[in-house]
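With one protein chain removed, the remaining protein chains of the complex are shown where they sit.
Let's turn to subunit A:
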C-alpha cells in the first residue's frame, strides 16, 4: 500500500489549493496556514517516498487501477526522489519568506499550492502526455504568480513568459504527438521499448519528435537563444515568487529533459543521432558563455542571478548531450545544487530588499556591516555558484567538466574540450560578478580606505556598462538610497527586526537561508555519497 503515497503527493497540494479560495469566502488570512500545512504534508510524503526508495528500490503506482501502458503511472526512483525532496523543501522554506514579504491574500496561496502540485506531478509522472499536463499546470500558476504583485511591468513580463512558455509546452506536445504516431503509446517505459520495436532510432518521426521535445523544454528551461522571457520574469516577480520559481520551475523542466532523454529516448538514441546530440551540445555551450557574460553586465541583483541561471542550465543541457555517465551525474548534481543555491540567493536578495529597500548592487555598499548574516549567506552561496569547493556548485561543475574532457578524449574531439573550456570561462565570469557583489558588500562604503563610498560617482559608470537594465529605475523613480550616519545602508521604515541577529530581516526566513547555506556546503562534502545515490539510476540508463 506504500505506493499510494505517490498519488497523495500530487493530490494533497492540488486539493489543498482549493481551500484558501473556498475558506477565504468566510475567513480572512487562512491562506498561509493552509499552504504551510499542505506543503509540510508534501514534505512528509516526499520523505516517506524517499525512505521507501532507499530501502526497497524504485516503485510505481498505476492511477485509477488502469495498468500501464494503457493507464497513467506515477514512478519514484532515485532521480525523481532527489528532485522531489528539493521541491518539497524549497516550497516549505519559501513560505516562511512569503509570510513576511507577501504577496498576501488567499488567491496567492491557492496558486502557490497548485504550483507545488504541478511540480510534484512533473517529477513523479511516468507518462509523456501527463507530463505535458503538469508542465502546463506549473506554467499557468507561474504566470499567475509572477503577475501577483499587480504592477503593470510584472503583468507584461508575465504575458511575455506566457506566450513563450506556451509555445514551449505546445512544441513539447507536438513532439509527444509525433512519438505517439510512431509508437502508439505514451507510457515512458513503453515508448522506450516501442521505439526500438516499431520505429528504430533513425526514423524521421522519432527524430523530429525528440527535436520538438527538446526545443519545447529548452524554451521552458530558458537556454540561451530562447531565454528572453526569464530575466524579466524573475526581476518583475515579487521576491518570494522569484525565490520559488527560480529554484524550482526551470529545474523541473530540466529534470523532464533528463527524464525524456534518458528514460524515453535512451542513450542509444543519442549515439545513433550524433547530429542531434551535437546540436544540443553547441546550443548549450553557447548558453553557458552567453548567460555568464550577460550576468556579469547586470547591476540589478535579481537580473544578474537570472542570467546566471541561463548559464547554469546551459551546463545541465551540455551534460545531457554529452551522454556519458560522469557528465550526466554532474548534470543531475548541478540541477539539485543550482536549485538550492538559487533559492538561497534570491531569498537573500529578497531579505535585503525587504530590510534595506534596494536590489541594486550599488545601493548595497557595506551591506555586510549592516546585515552581516544575510550578506554572509549570500556571499557563501555566491561562492558556491562560482564553484569554490567545498560546495555542491563545485561538485556539479567538476563532474560535468570531467565528463566533457572524457568525451573529448574518447573521440568526441573538439566539442567535448569546448564544453570544458566554456565551463571554465563561465566560472571566470561568475567569479567576476560574485566578486563584484562581495566587494560591494564587504569592502565598499563610507569610511573605508580608498573610500568606495561615493556611489553616486561610480554609479554612472556601472550603469553605462550594463545593458542599462535599471539605469532608468535608479535615475528616475528611486531617490538616492537612505544611509545611516556612518554610511551603512539604512533599514527601510518598519523593517522587520530579528531577535537573533543585528540584521534588519525577519528571523524565520533567515533561518531558511542558513539552512540553504548549510545544505550547499554540506552536500559539497558528499561527492561520493551523491555518486552512490544516483549510481543505480545511471547504471540503468547506461546499461
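Note that in this section contacts are C-beta pairs under 8 Å (C-beta built on N, C-alpha and C of every residue); 3 or more make two chains touch, one makes a residue touch a chain; residues count from 1.
The rule is short, and it goes like this: contacts and distances are computed from a predicted model.
*Asks:* Name the absent chain by its UniProt protein name; which of "Exosome complex protein Rrp42", "NADH-ubiquinone oxidoreductase chain 4L", "ABC transporter permease" or "Molybdate/tungstate import ATP-binding protein WtpC" is it?
*Replies:* When "Exosome complex protein Rrp42", "NADH-ubiquinone oxidoreductase chain 4L", "ABC transporter permease" or "Molybdate/tungstate import ATP-binding protein WtpC" are compared with UniProt, the left-out chain turns out to be "NADH-ubiquinone oxidoreductase chain 4L".
*Asks:* I'm checking contacts with the chain that's been left out. Which of A:30, A:101, A:162 or A:434 qualifies?
*Replies:* Considering all chains, including the one not shown, the answer is A:162.
*Asks:* Considering the complete complex, identify which of A:170, A:194, A:432 or A:507 is in touch with the unshown chain.
*Replies:* A:170
*Asks:* Using the document's definition of touch, tell me which of A:75, A:124 or A:147 contacts the absent chain.
*Replies:* That would be A:147, which touches the missing chain.
*Asks:* Considering the entire assembly, which residues of subunit A contact the chain that has been omitted?
*Replies:* Touching the chain left out of view, subunit A contributes residues 129, 132-133, 136, 139-140, 143-144, 147, 150-153, 155-156, 158-159, 162-163, 166-167, 170, 173-174, 177, 180-181, 204, 232, 236, 459-464, 467-477.
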